[in-house]
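One chain of protein is taken out of this complex; the other chains stay put.
Up next, subunit A:
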Amino acid sequence: MGLFAKITRNELRLFLREPLVAFFSLAFPTILVVILGSIPEFREPSEALGGVTVISLYVGIALALGLAMLGLQFMPTVLASYRERGVLRRVAVTPVRPVTLLGAQLAATLVMALVSGILVLAVGKIAFDVNLPGQPVGFLIAYLLCGAGVFAVGLLVAALAPSGKAGNAIGTLLFFPSMFFAGLWTPREVLPAVLQRIGDFTPLGAGERALHDAAVGQWPALLPLAVLLAYVVVFGAAAARLFRWE
């Protein structure tokens, strides 16, 4: 096993040792789908939603939820606490560069998100007959781009937060409005037009829109993909510039 894989495995192991993190990132999105899927009306095609079922929408929203919890709350907390506790400094005096540890943490976060997402899709398909994405390649691109956008925002939080606790607090503050625009409380598709428009420019609103497009078999629209790419570039560059190693 290569060094990067070893460090990533170690980061994954540490993720799984936090019961709250493991539960909310791996199981909670699926539990949300199971709860909503148990409501009979949510399994019927809805005219207000253009003929799709509510539960099929929530499969996409649950994927965004997994990315948001991991990318906005858990990953920044871990990285900020690594700085606070001197873990980054400890690594800086070894042949491994601290940026490698940061990369491994991102990789571990992505693995957690993928496992959580596959679980959501599988349960949606098996338990509630939600079709798998009609445009799988577009769906994967939308998912990875949404993940990258959210992680870039999370990295900027980690770059600026002075401690693990502060990182978690800032992440949580961003989490709620982000998930509102992704449609966690009311699906984006039934939000008033002006809120939809605002949501199009948030990472999770754009992400959910792109995921929804691909789920129903279309290529994701250009706007959400461009918005996500902008988040990756702008927030990623800001995080790279501002990240403090100690």
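The rule is simple: a residue touches a chain if its C-beta (ideal position, glycine included) is under 8 Å from a C-beta of that chain, and two chains touch if they have at least 3 such contacts; residues count from 1.
Convention: contacts and distances are computed from a predicted model.
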Look at the options "Paraquat-inducible protein A", "Multidrug ABC transporter ATP-binding protein", "Putative indolepyruvate oxidoreductase subunit B" or "Electron transfer flavoprotein beta subunit" and return the one that UniProt uses as the protein name of the missing chain. "Multidrug ABC transporter ATP-binding protein"
Of A:Leu3, A:Ile39, A:Ala122 or A:Leu242, the residue touching the omitted chain is A:Leu3
Given that one chain is not shown, which residue among A:Arg90, A:Lys165 or A:Arg197 touches it? A:Arg90
Missing-chain contacts on subunit A, rising order, are 3, 6-7, 10, 13-14, 17-18, 81-82, 85-87, 89-90, 92-96, 246
